[in-house]
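Removed from the display is one protein chain of the complex; every other protein chain stays in position.
Then we have chain A:
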């Protein structure tokens, strides 16, 4: 057993990948090895080259755009780079296979999933139609899919995201490859599903002795599953080490910065907020009705009657999985969709039933920051006009507005000279800062941040979270912070609401909810949160 464990499955020596056209190298001098039964996590922020590395191993680099310019990749001693297209095809699925991020796009929507998995067997000439079907059903059972017979005849759209990812995993593992490459396989899934998939990969690994190359940006996942870790940054390999070496004793400054940026699930311990109440929401709800000829009217309670309060200087977190109604709540609060009923009292005024025209003067009192910094800014306007827009709408003279744009940019950590640039000249984090500056320009009382840091890399995420906290403490703006990430909520929020299926299941101070959850669902969420046992900031496990 011990000898099987130490067998080298993947060896990458001094790998360079460059652009065909310009010759620019995108990843440089990457070397690492992976042994049977081992899980190696390849971590790095966006643009670090981790996906390119995995595609190079699979021989899946777009030959028109990218090429391996130096180095060697050995899978079980076979040189992937020297292999012919036919040899590569033979190696895929039998020696190495891959699981992608988005299980919906990894499957063919017009074919049953059973047929798709059987096809893997068929193209590799395994068995006959009857034995292939049996083998697929057995595999479905092994990945814990309920009712394999029914799943076998299902189309991808009939399955949930977690079930689809199980199909993709069974497809990847059915020929028992020695190497499994998983490229962000759980990023598109909810935390509870993510936990199940991670457990499944581990189980399969132990059963078949597979070597797993796991690509992720999530240090929580890394701390849960990694045996060893490779840290990449901008195409360079920064550091390699065992899980404890990297997480507890990082040698490189970059690794140290990256690991300490990861929020921990245990809140830092905040004083209760004592500010005056600025927002009170009572029985706010949203019902969608769908008329259908056959089924009659169908009612969907996207948001069941929900109440909340917000004080000045307070950050209220709203957490939940997809479909929990947290975004519906945010959009009702901002009146971007019309609530079906209930009250939104901003000070003494109920804004929930106002017409858009009546609402306009009140808009300056509540502002919103969205998730996607790349789509939140009009690409055709200069930063100065983007940030000044609200002020101009409320009659601020142009010079005064532009002067304040300068102040705001400095406040959010950008510089005055950036005023005349266009959005595409900024990174994601910088764009999110511009969005925050735009929202703050009107001196709002309430700021609604809808997954505002979810699209950002962890180091940038930390900075933006710190910025929001500073602004909250400094200006007394109340922030409603919507997130699916409990660790982010733990870092920034004073109080949290936990939502499930359109209603609030638990609420309280962040300490109470995250350390002493009263509801089973909250406990389940916390239990599923990756990396809950590791205090990243202090490079140690929680006692």
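By definition in this document, contacts are C-beta pairs under 8 Å (C-beta built on N, C-alpha and C of every residue); 3 or more make two chains touch, one makes a residue touch a chain; residues count from 1.
Here is the rule we go by: contacts and distances are computed from a predicted model.
Per its UniProt entry, the chain excluded from the display bears the name "ABC transporter permease", taken from "ABC transmembrane type-1 domain-containing protein", "Polysulfide reductase NrfD", "Na(+)/H(+) antiporter subunit B" or "ABC transporter permease". Contact with the omitted chain, checked across A:94, A:309, A:427 or A:533, is made by A:427. From the options A:298, A:375 or A:398, the residue with contact to the unseen chain in the full assembly is A:375. Residue in contact with the omitted chain (choice from A:63, A:361 or A:397): A:361. The missing chain, though absent from the display, is touched by one residue of A:82, A:276 or A:336; that residue is A:336.
Contact between chain A and the absent chain runs through residues 21, 45-47, 334, 336, 360-361, 363-364, 366-368, 370-372, 374-381, 389-390, 393-394, 424, 426-428, 435, 438-439, 442, 455-457.
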